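Shown here: the complex without one of its protein chains, the others still in place.
By written order: A and B. Residues from 1 in each chain.
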Amino acid sequence: MAECHPVAFRWVMKAKLKGAKIIHADPRFTRTTAMADVYAPLRAGSDIAFLGGLIRYVLHDERWKSDSFFQDYLVNYTNASTLVDPGFQDTEDLDGEFSGLMDYTGGKPEWPLNGFIGEYERASWGYQREGTAPGKPASGDTTTAFDALIRGLSQSPVRKDPTLEDPRCVFQIVKRHFDRYTPAMVADVTGCAVDTFVKVAQTVLSNSGRDRTTAWAYAVGWTQHTYGPQMIGCCALLQLLLGNIGRPGGGVIALRGHVSIQGSTDIPTLYDNIHGYMVAPSTLKSHATLRDYLKAEAKPTGAWSDMPKFMVSYLKSMYGDAATAANDFGYGWHPRIAGDHSHLPMFVAMAEGRVKGMICVGQNPATSVNASLERTGLRKLEWLVVKDNFLTETATYWNRAPEIANGSIAPADIATEVFFFPSAQVAETEGSFTNTQRLLQWHFKAAQPPADCRSDLWFTYQLGVRLKRLYAGSTETRDEGFQRLTWNFDPDDPATAVVGEPDPRKLLREINGYHSASPLRHLEAASELRDDGSTTCASWIYCGVFPAPDRNLAARKTPDQKGVTGAHLEWGWAWPANRRVLYNRASADLQGKPWSERKRWVWWDGGKWAGHDVPDFPRHKSPDAPADPRASGTDALSGSSPFTLKADGVGWLFVPEGLVDGPLPTHYEPAESPVRNPLYARQTSPVLKYWKREDNLLAAPGDPRFPHVITTYRLTEHYVGGGMSRWSPWLSALQPELFIEMSPELADAHGIVNTGWVRISTPRGSIRAKALVTRRLRPFRIAGKVVHQVGMPWHWGWEGVVTGDVVNNLTALVGDPNVSIHEAKAFVCNVEKG
Amino acid sequence: MKAMPMPDTFFTASPHWGWLIVFYFFIGGIAGAAFFLSALLHLFGRAADRPVVRTGYLVALSGVIVSAILLVVDLSRPLRFWHMLIQSNTGWPMFKAWSPMSVGSWAFALFGVFTALAALGAWAEIRAPASPLRRLANGLPGKAIAVLGGSSGVFVAGYTGVMLSVTNRPLWGDSSVLGGLFLSSAASGAAAVLVLATTWRGRRDATSLEWLQRVDRGALMLKGVLLVAVVVSLGAAAQVLVGIWGVALAAVLIGGVLVPLLMRRGRWSIPERPMMVASALLVLAGGFLLRVVVIFSSESVYVMGAGVHGP
Partner (left out) sequence: MAEPMGFFTDTSVCIGCKACETACKAWNQLPAKEGGHPPMSGDSYDNTVRLSGEDWRHVKFIEQFSEDRSAGRWLMMSDVCKHCVNAPCLEVCPTGAIIRTEFDTVVIQTDACNGCRLCITACPFGVIDVNPVSKTAEKCTLCYDRLQVGMQPACAQACPTASIQFGPIAQLKATATARLSQLQAQGEKQASLYGADDKMLGGLNSFYLLLDEPGVYGLPVDPKMPTRNLFWGSVSSVAAAVVLGVVGLFGFRERRAVDESDADA
């Protein structure tokens, strides 16, 4: 965190000055470790074993078992008591697999690139339900068009055992599942000494409870694995057991990547989402009509029962007046996905010659995961647009890449037409950032972009304008979407701007939403959204950021007064509803009283919910309000169900839906590992994604040719592919050369000396780097044998002030099945002097 | 996990004083001391000493000119050399009594004036015997210049060592005897130069030579003693001398001090003249090497000091 999020780490340091304990778990001793009170060194890729060990430790802890805080939270705020389908079989029963594993059958002939090696049939992972569905309500609000549809989705109530004794209840399943994650097993899998592990466990436990909370922060050290989402889920499970969710100072904190990467998932660049985390319409699912889509994706209970309102308002934003109830609000014009179109399969498809052109804005795939394969893909394009501040490696892959330099490929043989659009820099643009805590902050333009550099907003807007013009006369039905798309963000005063630059405020207004009939009446909250077309709103989660044409709340800059406890609610605007801590109803007990004075955040003041933050709960729903099984939406949840986005209102220890690789986190080895999985017969995730090609081979488990675990990471001094640092002499001088960090033990074994050259190879490629020999790395003892861990920052390429080999020539296209994140954090390699 | 204890001076940075400064220390020292010795001969010697006196003044002048060039060129902003004497932003004189370089700059400037005058007199003595200049040079004004030039000369020959001591650099700042050492070394060097110049012109000035030899012997003995004193005064900083620089310093002591002293004993079968020349050359080489060692041994610590890290 200190390395990659130094400014956010400011708060960690403030906490440290107040006496907070800091724990760091990382294969390498980093700048973050330097600030930590406890350091848990562990082999890359083994964190689920570590977290699983913590879960088991907590479940066996006497204080945990007897403290009413933990038990009240567990029984009431989590699904611990819910009974799971009798057909469910755990990894305990099937030695590393869950029930329902089968061959992959999905996919479309036109897009066979989903990469699955297996698939789970997930019916058995559901809850047990009472025999009968609740009766449809006799009367109710039927003014909204999709009301009946939502009510029709309701299922019979789940079965629970509040004593947590039923062997089929979530709690008992979790307990059995993690029982093999003993401290000794943790040490064997991770390489972390037992006493260090126990110290971590005790520190976390003693800093959790009524009066204290523990927060976990993670970034790509946890996500970039074939089981990345499971890693985060495992931490969430632990945090729920410790009552650390929905409370100040708690949570599982994602430290996100690029400056507005949170914004780019909210307003998604993700292929499988549309705004506000709604699933993208898909040809693989029963999404034929709007009603089908809502039937498949909306929930009868919890906040997602409002999905018809979100979706219809979104479609109104897409197609404006053309979207009417009669034409399904233009749903039919909306593009649909046909499989996994994420980065990894996209480049496999490219390498197979199935992709014609690419627009690459602010990305540098020529140095990205399995870079030689990605460059193979680039070479097969007919055209490529690169829009960047500099001529990055992706802009010069055709004349300066290593394979060109060594003569194995001639530029003349590459048919791609490459266009380069110089980009404006951040200080030359205006707009909002959404940071990792979902906070929108407005930034202003400090300078005009030089010469013909244009903002990305300009580019995208002008592209849209031109495409609309191109398709204006088309009679093809497939072009109707383009023709109907509303697309006018021209500034009111065009003289003041760069020619053609859209007004970013108009975009934010579109995202915030307004009354369809009178666009100058902005929406003030998502609760105003309607599913009849009377409201227009691109993203329901951002609804409220721009409540009036002259009130851009993202631009607020008023901090709380010094010494006053608060959430700085007047600083920027956080989605949803300017709420800073999600699920904050959990910061109060069943009666709505704060669990402790020290940790008070949101509470029931007798008539309504109040507190330092915007309460994440129906404002006037009393804590003792019972659940109404016949109602829909949040009305179906009781006054003590803090997790209102979940259909059952509680935090999930066991995840009955949403994940495709298992309802509980399980330790698997990375796709490449020097050891056999010490926990199960199953070596790797049975459903990971892998694209088998000659240029994407994997080393077999324990392959003696590649004995060392390697991880890749970032340096504070550089920024990802280097576009924002390797062109700056000041930053370049701080870390001028590519290096590999290794322990003196490993260096000695190979005759490698500090700053000497090393050759690093994997089944995909081989590169050179200088050695940085340091005791900050250490050999691990894993499953009885010594395993060396090495690590490389991956910021270099052949362009820029400082250059170096492309580390991603070493990595493989292998990913997780939920979100297709690659596994650049744990693979195997060989090192030699040279 | 303990770092090696380091003398405080080892944490400082190098001023990048290199060969230019070594040559200045060497040449400037000889110039100053040559004037000093000539002034002594001028004031207290005989008429027979006049040729040597004149040679000394001319040597001093050449030395001053070369030194001035070396000093200016060594500045990284040479055109601002006058900032040493005049405050660039007020126009007032620049003088800091406690800064040897400041005082040294003034001394050098004055010395330059006196050497020029003395050399002019010397020139007149040979080339314009009839001119009133000659009378001035041999008269009271000449004596006054000898006194003033001699004292500023001895200052120039000695302040460089004091200036090194008044720093925080390894070796330099670790000893306060460098001034004396440099002065004695400069005196022996100047004597050697005068001996060489005299012998080169034949044996006409035997009486001056004899005196020079005596002075040289005294200066060498003083230099030997002070050299040892410097090393002893270094304390822990003497680790600078571990290795090549220690060997070089030993060479200075043996080859540049002890051997020349032994050669003066006069009981050798080698003819006196070659012996004298050889001894003078050794003294000069020793004096030069001494400055090389003092400058560059200190410089070498910079590299050591850069990575002052625990194990």
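Assume a residue touches a chain if its C-beta (ideal position, glycine included) is under 8 Å from a C-beta of that chain, and two chains touch if they have at least 3 such contacts.
Treat the numbers as computed from the prediction; the structure is a model and nothing was measured.
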For the chain that's been dropped from view, list the shown partners it touches.
A, B
Listed residues B:70, B:119 or B:162, member touching the removed chain:
B:162
Kindly state which of the options B:115, B:184 or B:279 is in contact with the chain not pictured.
B:184
Chain A residues that touch the omitted chain in the full complex
2-3, 6-7, 9-10, 13-14, 16-17, 19, 29, 31-35, 39, 41, 715-717, 728-737, 739, 754-755, 770, 772-776, 778, 801-802
Interface residues of chain B (partner: the chain not displayed)
1-6, 8-17, 36-37, 40, 44-45, 74-78, 80-81, 83-84, 87-89, 94, 96, 98-102, 105, 154, 158-159, 161-163, 165-169, 172-173, 175-184, 187, 207, 210-211, 214-215, 218-219, 222, 226, 305-311
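Keep in mind that, in the parts below, only the chains that are shown with their structure count from here on.
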Chain centres from averaged Cα atoms put chain A and chain B apart, in whole Å, by 74
